[in-house]
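Have a look at this one before I ask anything.
Moving on to chain A:
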Amino acid sequence: MTDFIPLSAPELAQYVRQASATGETLGVIGGGTRGLAPKDVSQIVSTSGLSGITFYEPSEMVIGARAGTPLTDVEQALADKGQMLAFEPMDHRPLMATRGQPTIGAVAACNISGPRRVSAGAARDHLIGIEMVNGRGEIIRSGGRVMKNVTGLDLVKLNAGAQGSLGILTEVIFKLMPIREQSLTLCWHGLDEADAIALMGEAMGTPFEIDAAAHIPDYGEEQGARTLLRLEGFAPSCTYRFKQLARLFSHHGQPEKIEGEKARALWRMVANAEPFTSPDFAHVLRVHIAVSKAPRLLEYASGWGVRTLIDWSGGLIWLGLEPDTDIAQWRQQIAALGGHARLVRSSQVPGPAFASPDEKIAGLMSGIKHAFDPAGIFNPGIL
Partner candidate 1 sequence: MQTQFAPERLADSQMAESEKILRSCVHCGFCTATCPTYLLEGDELDSPRGRIYLIKDMLENDKPASADVVKHVDRCLSCLSCMTTCPSGVHYMHLVDHARAHIEKTYRRPLADRFIRAVLAAILPYPNRFRAALALGRLGQPLAPVLAKLPGGERLKSMLALVPQKLPRAPKPTQQNLAAAKKGRVALLAGCAQQVLDPEINAATTRLLNRLGIEIADTKDTGCCGALVHHMGKEHQGHVAAKRAIDAWWPEIEAGKLDAIIITASGCGTTIKDYGFMLRDDPDYAHKAKAVSELALDITQYLATLDLPKGEPREEVIAYHSACSMQHGQQIRDEPKNLLKTAGFTVKDVPEGHICCGSAGTYNILQPGFATRLRDRKVKNIERVAPDLIATGNIGCMTQIGTGTDIPIIHTIQVLDWAYGGPKPAALG
Partner candidate 2 sequence: MTAIAFAQPDAAILARRDAIVAGLAALVPSDVLITNPDECRAYETDAFTAYRRMPMAVLLPRSTQEVAAIMAFCQEQGVNVVARGAGTSLAGGAIPQEDAVVIGVSRLNRVLEFDRPNRTLKVEAGITNLAVSAAVAPDGFFYAPDPSSQLACTIAGNIAMNSGGAHCLKYGVTTNNVLGATVVLADGSIVELGGDAMDMPGLDLLGLIVGSEGQLGIVTEAILRVLPLAEGARPVLFGFDTSEDAGACVAAIIGAGIVPVAMEFMDKPAIEICEAFAKAGYPLDVGAMLIIEVEGSDDEIDFTLQKIVEIANGHGVKVIKQSRSATETAQIWKGRKSAFGATGRIADYLCMDGTIPTSQLPYVLKRMSEIVAGYGLRVANVFHAGDGNLHPLILFNANDPEELAKAEMAGADILTLCVEVGGCLTGEHGVGIEKRDLMPKQFTREELDQQMRVRAVFDPQWRLNPSKVFPLENRWMPQ
């Protein structure tokens, strides 16, 4: 299903110029793991030929890789030097029931994040440089390999999360963090949502550097409800913070201490929204909402008996909805609380991903799209 696999940015640029001249429309595909195969385009470009780490300087905590580089290659190279992408990108494969390899370029283009969203940021916060081909077939670089850079307009941020609507990323540069010496998870059992939200909110306001926080409600399985706080750092520091937090929340009972593979599996489950893999959930909504407004949404959700997962350090709530749910009504409810929802998986055909209710903002977005891609050849359905 791929029409072209460029091996270099200039080759891609040349191809885009031709496509533009002949009125083609282009969809770009990385690993295809998000289940968002480009639709309604005449040509599909795969980044799989743009692969490989271009440079890696552990002492500067920065890595550059071509856009089609499999994420695992990047993560492995980093792990070898004790470093990581701090934003812990979600792996969509379990939820979307897809195969293939997520690519580093798609992580940037879709601004993927994970349970460290609040404590460390999303892909956008770590992406410091890009090379891309725009709709005129020009190679454009923005940002670079240094972490502080305010030279010119920040086209890096614009492209992070643009889902390939402005052009095709050919290289991305990320800043890195060291993998911490220790990772400890505190787990409280059996809290209801209200208590869990209070606990997580309070904990995240303490000085004890909560790395991630999540609440897995009781799904009627053996484990029951679990409220998780993750701590990372030097071992003595983790131990100290563990004690402080256990004492602070002793009224919720003594937390279980979880470490190692068991903890990693738990956080993978949260990051990847694994409680929603079952096809019973016809629609899976990823809801970003202010902490202070979340209780009202959860109350609404519980009224419908909807399955939830609260990834609090991801700044979001997952909702699994039944097939005949009125999605628009949910969106309305969420928007009224100042939040927004992405329909990550659905049996319905989603509308334009970037629709803004504000006409002025919608106008600015389409203006920017035009500024990069005047002929509108890239992923035309998104805006």
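The set was built so that all candidates are chains of the complex that A comes from, given by their letters.
The working rule: contacts are C-beta pairs under 8 Å (C-beta built on N, C-alpha and C of every residue); 3 or more make two chains touch, one makes a residue touch a chain; residues count from 1.
Owing to the predicted nature of the structure, the values given are computational and were not obtained by experimental measurement.
For chain A, the touching partner in this complex, chosen from 1 or 2, is 2. The touching residues of chain A, when paired with candidate 2 in their complex, are 57-62, 82-83, 111, 113, 117-118, 121-122, 124-125, 134, 136, 138-142, 144-155, 157-158, 160-162, 165-166, 177-181, 201, 204-207, 233-234, 236-237, 240, 288-293, 315-316, 338-340, 342, 353-356, 358, 360-361, 364-365, 367-372.
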